[in-house]
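In this view, the complex is presented without one of its protein chains, the others remaining in place.
After this line comes subunit A, so read on.
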């Protein structure tokens, strides 16, 4: 079996996996998605998997500060990358929430909350690229995130609140 090591940094922690072509316990197969690695191997179940085909955004995480669907990303393609999940947004020492997380609480920007981690990470990806997006830009950036409870109106208010802050 052909194998190689993959090094990932997830929420500031370094991991190294042996990755290979076969599905053997302990080896990350080539075709394992980042979503599976995060949820099943690292027990980081904050990001959700709902469609598994890149259409709902529930599984969104940051890879090198870009928001991606982790269900459509292969772990074996993430060698050397830095990954941030919803669990990595709050300050690990003080427990202080990221301004986006706080805004989602203050603006009641969720109902069931199943879509919320993905939406927050997609919004985070946008704000890293563009700290002061317009409402149109927010809607555009989130158009790949599904929320069937219909929290969109409140989500936009929450993200715009952060967008209007001087610095994030």
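In this section, a contact is a pair of C-beta atoms (placed from the backbone, for glycine too) under 8 Å apart; a residue touches a chain by one contact, two chains touch by 3 or more; residues count from 1.
We take it that contacts and distances are computed from a predicted model.
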item: Hidden subunit of the complex - UniProt protein name among "Secreted protein", "Putative DNA modification/repair radical SAM protein", "ABC transporter permease subunit" or "Molybdopterin-dependent oxidoreductase"; value: "Molybdopterin-dependent oxidoreductase"
item: Residue, one of A:55, A:72, A:128 or A:160, that touches the chain absent here; value: A:55
item: Option touching the unshown chain, where A:34, A:127, A:147 or A:162 are the choices; value: A:147
item: Absent-chain interface as seen on subunit A, which is shown; value: 23, 39, 44-53, 55-56, 58, 85-87, 89-90, 97, 101-102, 104-105, 108, 110-117, 120, 136, 139-140, 142-156
